[in-house]
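Missing here is one protein chain; the remaining ones are kept as they sit in the complex.
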Amino acid sequence: MEASAAAQGPVLLAVHGALKTFGPVVALADGTIELRAGEILALCGENGAGKSTLVKILAGVHAPDAGTFTMDGAPCAFRSVADSKATGISVIYQEPTLFPDLSVAENIFIGRQPKNRLGLIDHAQMRRDAASLFTRLGVPMNPGRRAEGLSIADQQLIEIAKAISLDAKVLVMDEPTAALSGAEVERLFKVARALRDAGAAILFISHRFDEVFALADRITVMRDGRYISTHRTTETSVAAIVHEMVGRDVDALFPARNAEPGPIVLQVSGLGRRGVFRDIDFCVRAGEIVALAGLVGAGRTEVARAIFGIDKSTSGTVSVNGHELAPGNPQSAIAAGIGFVPEDRRKQGLVMDLSVARNTALTLRRRFSRFGLIDFRAEKRTAATWARTLQVKISSMDQAVATLSGGNQQKVVLAKWLATEPKVLIIDEPTRGIDVGTKAEVHRLIAELAGHGMAILMISSELPEVLGMADRVLVMHEGLISAALERSEATPESVMHAATGSKEAAT
Amino acid sequence: MSEHATVAVDTTAPLADVVPVRGPRWYAGRDATMVYILLAFLAYAALSIPRFASPVTTGFLLLDVVPTLLIAMPMTLIIVTGEIDLSVASIAGLSSAVLGVAWASGTGIWVSIFLALGAGLLAGIFNGVLVAYVGLPSLAVTIGTLALFRGLALVVIGDNAVANFPNEITALASAKLGTSGIPLVILPVVFVVLVFGLVLHHTAFGRGLYAMGYSKDAAHFVGINVGNSKFWLYVASGLVSAAAGVFWTLRYTSARSDNASGLELTVIAAVLLGGVSIFGGKGSIPGVLAGVLLIGSLNYALRLGRVSDVVLVTVTGLLLIASVIAPSVSAAVGRWRHSQRLRRHLARDQGAEPG
Partner (left out) sequence: MSTQATQTRPGPSGASRLGALLRLRELPVTVALVALVIVTAAVNPLFLSPQGMKDLMLNATIMMLLAAGQTMVIVTRNIDLSVGSILGLVAFGTGSIFAAVPTMPIWLVLLVGVGFGALLGSLNGLLTVWAKVPSLVITLGTLYVFRGVNNGWAGPRQFFAGDRPEAFGNLSVDTLLGVPIITVLALAVVIVLAVYLAGARSGRDLYAIGSDPEAARLFGINTSTRVFTAFLVNGALAGLAGVLYASRFNAVGATTGSGLELDVVAAAVVGGVAIFGGSGTVIGAAIGAILLNTITSSLTALRVDKFWQQAIVGVLIITAILIDRLASLRHAKHLREREGRNV
């Protein structure tokens, strides 16, 4: 490792040349990392670079096929998560792993609940311990309530409380900020720095470079399952890191467009869903890209779901080309010409075990039917046409989509909807979890579709994407549209101002 | 979290020769295996069990499997969507009771049969509403309706039995096609199997069932009406189960409240043996057909071989366990062989580049 010269504390955890394969798939070819006590190390890499696999090796979920792994100089051969925990490694995953049926306190202390004299769990003591943890974190939370129905941010807090209570020597945070708002991220960082100053080693994984550079002492870059480099944060730049992550220079990301909006296609009037959002009024014109911005949890996805009819709206109307849609009925939305690329590809966008052809044709089930029976050849032909158009990298149309990369999966989802020739396309987080190269491709594709007269409603948490793509930006805050900005008015400041609401902006 | 499912293209190259990627083939799938096992067994039985290969065998064997085969069809579709219906045998019992009481009270035989089927239809609608629209877990609901429908059968007919059905009707239930030994009733059964096979494998509706079996959310997002689909499956299940109950009554010339009791587990065992995944999303009608026939012919062969009923039950259970464990075993063997090859591969690499 060339950067090992930049040593400060003693190396606490070291992995060298870790290899992990799953059948024919090499998830990690050369996992290498050196983590020192009292530092925060950021791990950067595109999706598929092997970060999560490395994390799972540290966590004891996977055992590496080859390579060395030491902690405090002693070799580690974890056979289970429990082994990893016993060594002092604590992992916070991107998606919180709570038990919905258990209380908040029990979620924190499960497996090491305090006991009373009879050797039974002391529930009152456990709740007190949890309450004092939350006091330390400075957040109000009722330790006795069930974890079911907690917001992602609250769940993340419980994960952090869990990690703190474990007094871990090594804390691994796998994209902990993905679902957090600005204030929540700040709070998390405060905790992370305090833990570092107390001598813990922290491995921090994030796709947001501002966070990486704000928090980390050093940065390790991975690409294609291999270790690339390590730098001190003060001695490198975002551009240099991105270059190493991608392995080449990244072109200007956003395609230039000359928007000539046509007639109104999608009209949303007074749409509301009790307890979630209300008074949503806007329209999208043919050939126009409208972005729905705001913090996670502001109600953007919920609005899109209500427009498409996944959730039933409690007030207001949605019409396409003047025809009003039946609320809570996706079939009617599809028939009217709406397509919906959902945020969670794996659970909502695709049927992971089905082939590329069948996934693509899922929206067209009825169109391929002759006398009620599906014409398999027509189905495959159409799917193949779209796969070619979108340049999906596949070895066969019969390949299960689970085996594709994130970017290619997203293309299959797009293909599925484009095949229905929609008039309106709703895209929720179009490039989440997609590598930089494919990202640009997806952006170009969206621009092209708008160029062909499609009305596009895009939800995105990435500010550059919103500003680079949209003709108009609607900003949501706490279930209301707090601002509608033209392209010329939309700046990072104006969007964030509207997204955080006037209260925070005033301070 | 999801990295392991994605192929990092560059790094697969050195291992490509180690583990070839194979796609599924129709002749190598789970269904095909079932068909092979069935054929192998039939061949073995025909050669080594006296009197197995005869028209009498065909007749009795087929008559015996008719109720299981019938109910297995809607059951397959239901399990493919990730649900289950435990109340099928109780519905058959209820329809048998209704048929008996209607006939005994002087209703015409065809009207009685019609009423029996109607009872099954209503039972299916009841299940369907609770599972599809109220959103209750089907396992729990159908344990409840298993008791409810059997209980209603008792209410309808008590502990009486009705046996004096008209001869021409009961004869029809066991009539043969010429001298082939094939029962006449097989014709409508084949029709039912074909209909369910086409619906599952060749229609948009069937495609939707697989999608919702894999992921209800994903199905919802492409506009599949999950609730309606499930509702109609339970209705079909009720109707077909009632038909099986009618057949049962006429074949054994006896309408009783406890007809076909316990059949639900036999049907589910046959369906799962036929390669349908209890988690939903996987399975096919040909596989289930082979599963039902395998259990049926095995039972019949054992009985011909004067093996007692005792072993029959055990064999059914062992087959079921073996069928679900086999993939795990072969996966474990596969993993072991993969790690062996990988180890050899790594050792070779290290030998090739010293230092």
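For clarity, chains are labelled A and B in written order, and residue numbers in each chain start from 1.
One rule holds in what follows: contacts are C-beta pairs under 8 Å (C-beta built on N, C-alpha and C of every residue); 3 or more make two chains touch, one makes a residue touch a chain.
Everything numeric here is computed off the predicted structure, so don't read it as measured data.
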**Study point:** Touch with the omitted chain, as defined above, among A:T135, A:S151, A:T317 or A:S396
**Key:** A:S151
Study note, to complete from the structure: Where A:T97, A:S237 or A:T385 are the choices, the one touching the absent chain is A:T97
Point to revise | Sole contact to the chain not displayed, among A:V11, A:L480 or A:M496 | key: A:L480
**Study point:** Residues of chain B (touch criterion as defined above) contacting the omitted chain
**Key:** 86, 130, 134-137, 139-141, 143-152, 154-155, 158-159, 261-262, 265, 268-269, 272, 278-279, 308-318, 320-321, 324-325, 328-329
Practice item. Touching the hidden chain in the full complex, which residues of chain A are there? Just list them. Key: 59-61, 80-82, 84-85, 93, 97-102, 106, 110-113, 118-121, 139-142, 144-145, 149, 151, 153-154, 183-184, 272, 274-278, 297, 299, 478-480
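Criterion: only the chains that are shown with their structure count from here on.
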Exercise for review: Compute the distance, rounded to whole Å, between the mean C-alpha positions of chain A and chain B.
Suggested key: 40
**Study point:** In the complex, chain B residues that touch chain A
**Key:** 1-12, 15-16, 18-21, 23-24, 198, 202-204, 207-208, 210-211, 214-215, 217-223, 225, 281-282, 338-339, 342, 346
Revision key, fill the gap. The answer for chain A against chain B in the complex is residues 19, 21-27, 29, 47-53, 65-66, 93-95, 174, 224-226, 308, 310, 330-331, 333-334, 340, 342, 344, 346-354, 358, 361-363, 365-366, 368-369, 372-374, 395-396, 398-399, 402-406, 416, 433
